[in-house]
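Sharing a structure, written as structure tokens. Questions coming.
Of the protein chains in this complex, all but one are displayed in their positions.
Showing chain A:
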Amino acid sequence: MKMSKVWRVLSISMCMGMLLILTGCWDRREINDVAFVLASAIDKEGDSIRVSVLIPLPGNMGSSAGGGGGSGGQKPFTIKTETGNTVREAVSKLQFQLPRHLFFGHRRVIIIGEQLAREEGVDTIFDGVTRTPENRLTAFIAISDGKAQDVLNADTRLERFSAESMRELLQSEASVRISLKDVVGKIISIGEDAFFPYIEKVKTKIKGQESEDILIEGFVLTHNGKMTGTVKGNAAIGLRLLNHSFRKYDETFNDAGNFLTVAITEADIKIKPVMKNGELSFRIHSMVKASVNEDLDPNRNYDDYETRKQIEQIVSQRVEDNIKLAIKKMQQSNSDAIGFGLHAYRAYPQIWTKQYRKDWETIFPEMKFEVTAKANLYRFGMSSENLGRKDQ
């Protein structure tokens, strides 16, 4: 009796175990058999697409374990590249050349070449990089000045891999974090266009310190997925302000021959669609907080209200100019990167749907914006006086 019970339990559990084997989801793969793709670059080459992937070489990473050959001047990564009509075709061609299985679960950065972005549009590659479950939708996406492959191959000194360098850069204060999932949302909606960080490889030429670095030049504006323009410098700052992705930065002014560096520490922006006499326009008001970082004028007296007022005036004027510049650039390249259309839709849903939705592409470049800014100087650093000032 007892024996038969044990036998029954055993046979049932064996049957259940066999059921599990039937599922066939047999994707066991040792770490040694996987090539982890940390970043990939996608370029246009002739009529086809060139995909390059950056793969770290664990054996060259200088770990003490495994009797590995030291790093001895060898790069800890390799870059493999292949062309194809689609992204996946190129990847599968690439797979044939590699002894290890390409694994995209750790891809954190995707770079798109400028040529591809201008001629074919960013949206052409999206299906290829989002359809398979291995892909991270949180991967950062950027457009490169020149060939994406060259940026991928940058010999950065501070980080082991250019991918790591780019990832850190793309989530730093110099950029706006734009990942695959953000772009997907923007591409499909009407009244909004995607914008991307615009990255570039630069060379450091100090003797003995030759290295290549990646920097963020500004942002790429797109229209219907195609790259139509860029914003750099002050316009880029204005774009960030408008996008609510403001991060602390320094602004330097020339005030009557003396340079003055002011940190813009906080910023708030209000975008208000206004419907006046049946005509849509936008009222934008920005409030920033500023603090003095460096002042080359030794005689400025911060105790004086008028002086402070004057600095606030200069700062608010600059903020206003930045925003206006950004809007101008956007209108020139017909790219509603901020989603003014969505703002209008939220404020006047019926009028938007009836009058503007269909022709937003042609209306947006002619749209009127009223920009105002107000600055609040609230901190002067540790001393209110210039320490280099002579006693009088």
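Methods note: a contact is a pair of C-beta atoms (placed from the backbone, for glycine too) under 8 Å apart; a residue touches a chain by one contact, two chains touch by 3 or more; residues count from 1.
One rule holds in what follows: contacts and distances are computed from a predicted model.
UniProt lists the omitted chain of the complex under the protein name "Spore germination protein KA/spore germination protein" (options: "Spore germination protein KA/spore germination protein", "CO or xanthine dehydrogenase, FAD-binding subunit", "Iron ABC transporter permease" or "RNA polymerase sigma factor SigK"). Touch with the chain omitted from the figure is made, among A:K80, A:R108, A:R300 or A:K329, by A:R108. Contact with the chain not shown here comes from a single listed residue; of A:M18, A:I31 or A:I206, that residue is A:I31.
Note on the undisplayed chain: of the listed residues A:E119, A:E134, A:D155 or A:E173, the one touching it is A:E134. As for the chain not pictured, it touches chain A at residues 6, 20, 27-32, 34, 36, 38, 56, 58-59, 61-68, 103, 105-106, 108, 134, 136.
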